[in-house]
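Missing here is one protein chain; the remaining ones are kept as they sit in the complex.
So that you can tell them apart, the chains are marked A and B in the order they are listed, and the count of residues begins at 1 in each.
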């Protein structure tokens, strides 16, 4: 995963353009089924419109002495995203109005965009900005902003059921590591793993530009997604080693919320828990009132929570194979838990007889009791009303253990899955057992 | 407001009689639309009966030396409310059986009544009572207790909707300031203000004798009030400067409860919060099981919570223009919040485009984000299910700000009010957003 991140790092991504398209092509190399869709500029997508396509070949600021004091070829963050073309001489005073830097972070090039208002500008470290002398500067941005298309990648992995799990990440940020490349590379690896698994659910895996991309995608798939989506994740900022973060859906009560909370309590204890007021990526669209999908975010250090956020300091040193691998493992646990989460019921009234099934010690002695306690609890709460995650929470065991044990109990005729007893909406009794 | 209190102070109010009637007439001078109703003695009102009308002209206790040791003309509290007429000589021993004082508050004349059992009696300070010498006393109470009527004032201010807000205060206590005059004078001023406002709701404003008055009023208006009342307040003890108090409705879960809690948390933080077990005024009738209106109380220092309560020490020095004004302002905030409290929903799926509407900075830079965060939260929770107070609670902003912002967003076509989406009953989703 880290190698793919290194490979994708310098591509000049934005919400449209060749940089993003090339990023999707490189991902498709690892994920042959991926379909790259193109949506023409000007297409109306709900309240929005697909913008013109932006491409950039070169950009720099050159001083009197012919030295490039800012050079896009050194770092793609140097140009304000969606800058209109420019090629002229300006005084330092005029130039300053088009420069962006962060005084408190003097060595960071900030990430600045102007998607929906025609502007041009350069971003640079504050330290270098302060070194600029009076004089005349040539500013060159060799960009085009023309009708084209918005590109996104989509991979549908069909499962036994039409019910879907959504996995979404964005591919529109330029040269940054945690808040850009970590999401696509972890999702690519997850998709490769899912391709090899037996799947109960259908998986809808999308690589899109943030915001305008999810809006565009939803405008084309809303009905199906509203009907079928049982849970979804926005995969983003999953590359560092600092922490794990769970961010709730809008109302915080979906199956995705319950499963994620449960799994992370066992798998990544001490994780940071945010409600939806902290949402900042595509979950804003997926959970918006008119869409209202059960989508949460699982991150390592969340966007805005680390000092390098949205600057050139968010570079390849911020992410690591260990960081990416930890997130990948957590996501596998989450998806497994979703797959496992069925509603079971006992096949007979009263407790089943465990001894003849080899599930119970045949001699009854005080010291033998503890080992089978949890199995009996699992049976006791398999009442056809509560799903496996609710039962796991109630009996204080991880859902992975519950799944293993339930599988054994089904084999022995003690439990049976309830037909159609799949996803629990918040008002279903399945969602919780009172403690 | 304070001047009206001074003017009404000496009138000999009781649950019936000229003192109360005159109080209502003086209020009508400020509130021309007020209708004074008379309900004849003997009228059956649910489990009760309107009592005979009590009027008193004079009353005193005179000692051997011809000195009036107790004199109704000095303070109307000196006579037990509803005392039957008497004019005879009694020994000190017999007199003592008809005297009421409070040893722990030796300078206070207590407020004592005997509405439903024929008695006569005098109230005095304990200090003066101890000075009474042995001897013969002439006791004179020149009162009448005869068929007449119970008087109450009613003002209906129609609004756009038939749905009503009830504002109720009592006018039956004699010469006391906080626990009598503060309620009517604040409610009079509120009514004058409401007359000049555009009104979504209809306002039912009543000035009644406590208990028998609200029972009488309900017996004549129960059906309409049960059908139409969305929220109600008992306005009482709103004149001092000591504290603010919120007292819940019987089940504590009505719209009135939610709005009041929310507004007071911002407007009068640190307020005292009581549940219904502390109810002591007309909310006992309005919230009684067979009536069950969504009525709460908002007070400054609550009856029974201040040492001067129900004695002559509750005089005009206990209330102040500042005290009355603070309560008046709080009530205006509460009524505004009720008027503002609509259910909104977004007009499009996904987030609306804010930039072209001038609601969003067109350049995207890390430091620009915070200012629009709350606006986005408001949009995110405007889902057609939750009312504005619920949304305000969820996003941690005052409903006043939410109302202002929602108005702007409606103007810009981002939000729309849900038709008929008005009051939320406790079981409606509108009443709360899980946090």
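The working rule: a residue touches a chain if its C-beta (ideal position, glycine included) is under 8 Å from a C-beta of that chain, and two chains touch if they have at least 3 such contacts.
Here the structure is a predicted model, which is why all the values come from computation and not from measurement.
Visitor: Which of B:287, B:330, B:354 or B:376 touches the chain that is not shown?
Guide: B:287
Visitor: Taking the entire complex into account, which one of A:133, A:146 or A:351 touches the absent chain?
Guide: A:351
Visitor: Looking beyond the chains shown, say which of B:85, B:252 or B:398 touches the absent one.
Guide: In the complete complex, the chain left out is touched by residue B:252.
Visitor: Residues of chain A in contact with the chain that isn't shown?
Guide: Listed in rising order, the touching residues are 345-353, 355-356, 362-366, 376-377, 379-384, 395-396, 433-435.
Visitor: Footprint of the hidden chain on chain B, which residues?
Guide: Answer for chain B: residues 46-48, 80, 100, 102, 110-117, 119, 211, 214-215, 218-219, 222, 250-253, 275-277, 279, 284-285, 287-292, 309-310 touch the chain left out.
By definition in this document, only the chains that are shown with their structure count from here on.
Visitor: Would you kindly tell me how far, in whole Å, the mean C-alpha position of chain B lies from that of chain A?
Guide: 54
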